[in-house]
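Here it is, the structure, as structure tokens.
Removed from the display is one protein chain of the complex; every other protein chain stays in position.
Order of writing sets the labels: A and B. Residues in every chain begin at 1.
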Amino acid sequence: MAGILIYSDQDPLSFELLTAARYIAENTGAAVKAVSINNHAQAEALAGRGAESYRIDGKEIILEDTAAVARALKGAVETLDTDVVLLSANRRGKELAGRLAQMLDAGCLSDVNALAVRSGRIECTRNALGGATVAVQTVTSKRKVIALSAKVFAAAPDGVGHISDLTLDVKGSGIKLMESRAKAEEAAHIETAAVLVVVGQGLENRKDLAIVKRIADSLKGEVACSKPVATDKKWLAEDRIIGLSGKICKPDLAILLGVSGQVQFMVGIRDAKTIVAINRDENACIMQNADYIMTADLQDVLPELSRALTGTVPS
Amino acid sequence: MNIVVAMKQIPDLQQIRIRNRCPVLDDVPLTLGKIDKNALEAGLKIRENAGNKGRVIVVSAGNRDIEETVKEALAAGADEACIVVDEAASDLESSISAILLAAAIKRIGVADIILFGEGSGDNYSGQVGARVAEILDLPQVGYAGNVETTGRTARITRVLEDREEIVEVELPVVVCILADINEPRIPSVSQILKAGKKHKEIIEIDDLTMETSGRRIETISNLAPETARKREPVNTCGALCAVLEKEGFWAR
Partner (left out) sequence: MNFDFSKEEQLIQKAAKEFADKRIAPVAGNIHRTNAMPAEIVDGLADLGMFGIPFLEKYGGGEAGYLSYILALEQLSKASAGVGMIISVNAVGLAVINVFGTEEQKLAYLPQSIDGKKIMSFAFTEPGTGSDPKQLTTTVSRDKDGYLLNGTKRFISNAGYKGPMVVVAKESDTGKATAFVIDKFCDGYSLSAPWEKIGAHGGGLYDVYFKDVKIPAENLLGQNGGGLSALKIAMIYGKIGLTGLFLGQALAAFEEGLRYANEKMHRGESIGHKFEHIKISVADMAMKYDAAKWHAYHLGWAADNYKDPLQLAKEAALSKVFVAETAIDIARISMGIHGSYGLMEDYKISQIWGDAIIGPQVEGTAPLLKIMGAGIILNG
């Protein structure tokens, strides 16, 4: 097999791609090459993780011009003799993937959330039918473009690589950047939060809400609750209730603290990708409906968990 | 100004049932991709803002059912449709769809803005727009949250994970529209009944003399995920942190 090329506009993602490429290389014997575009710092960082790192510079290769970036990568594929291109499945990477694949007459798989080499084939796992199914697919054309989701592989460890320059003549496609700005932070809504830390009646002391908040912050999440916590105890506002009479939420992660898991509550959280339940009662209904279950008293767990996640416990 | 909107025929995802982890597609009505509908709505708005001049043309490629399915877009406001019918195509791969759509767009002749959804409703691979841009040798802008035109210049907001950037480009351009940027209009009863009477150009695949050069992707399996929760016991806070780290929710 000819070599494997990796590229991402984001450093952390490029480090993960490096690991992924090495994994494929281990199984196929291919050489791994990394490119950075108008970004010497990234090239150095990749070399600092042991990569054979190439710098491409060009006035017209601006990141906003996807066609130009694709042309640069096509040049790299041809000069560096690489058949497999690994890109990151962030928005820039996905936009690039299709264009590059067309240029290379390659098959392309994007949003790949697991990758394995079996009998010489790179098997990619991705959601299909709108998430109803999970498909395992492989690219059969000689050249292959794969856009890999974040966190499928760990970042490559430090190592010693080297940097070279790659000179390519690349024209832009006429895209002009007028303005670029960071997105405004949106007000927190529990329906859209990726992580929810959910308080039930098992939380005995109101002051422990501060610890819960700290835990939620450490996971970039929001605090939500079961109905009685808001309507009866009035510890939290009613717009944080999950369930039939509250909000229907689909977070990636929900940590349920002292929630029994009645159906009226569950309808609001059943589509969570991962559910962690901490409850004193091992027979609580929720323990049947969680991915990770911890049978323990919140009085003990909360300070410990806060310390483990953040190093401190709010007083 | 001609605004072309590419829309993909897909099974109505809400009506797919899963039996023995396999999707059951019999009897599931066909529709057009959800994000493609955002793209159509964006196209209609661009035309409205340009003083209602120009036409909005839907292009699609698929099996013969597409002739009926495309009525949904015509009812929702598109003026005409240009479709490539490939009887054999039940599940077109992105690379082949792109070739067929590019052929349809060439047939239309003048296309000033070519709109796609950021990904199809079923496969969400998001390649077709970029591939078509390459075949037609046009600039592309993906994840567009807003598109405005003045004369022959388009001003497009591209929405990235943490940034928004505004770019300008001369027409023609390929733009992939971000999901949910608008509320696609619901067609009225009379628009639905008129949809069948709008112009539809049907291109038979055999009439196209082009090389689609076969499949580039093989599907090894396609099954519904195991839905049952794992119910894995975790005994200590340290173990819990390790789980959170492994699942990518927390980094030490």
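Heads up, the rule we're going with is that contacts are C-beta pairs under 8 Å (C-beta built on N, C-alpha and C of every residue); 3 or more make two chains touch, one makes a residue touch a chain.
This one's a predicted model, so the numbers in the text were calculated from it and none came from an experiment.
Taking every chain of the complex into account, the omitted one touches A, B.
Among the residues A:A194, A:A210, A:V267 or A:V313, only A:V267 touches the chain that is left out of the figure.
Residue-wise, the contact with the chain that is not shown comes from B:K71, picked out of B:K71, B:R131, B:R158 or B:R216. As for the chain not pictured, it touches subunit A at residues 244-245, 261, 263-264, 266-267, 270, 285, 288-289. Of the residues in subunit B, those that touch the hidden partner chain are 29, 31, 68-69, 71-72, 75, 183, 186-190, 192-193, 195-196.
In this section, only the chains that are shown with their structure count from here on.
Mean C-alpha positions place subunit A and subunit B at a centre distance of 23 Å.
Residue ranges of subunit B in contact with subunit A, taken from their complex: 11, 13, 16, 18, 23, 93-95, 98, 121-131, 133-135, 138-143, 155, 158-170, 176, 213, 215-225, 229-235, 237-238, 240-241, 243-244, 247-250. Residues 64-67, 70, 90-92, 94-99, 101-103, 105-111, 123, 126-130, 132-141, 150-151, 173-183, 195, 218-219, 252-253, 274-276, 287-295, 301, 304-305, 307-309 of subunit A are the ones that touch subunit B when the two sit in their complex.
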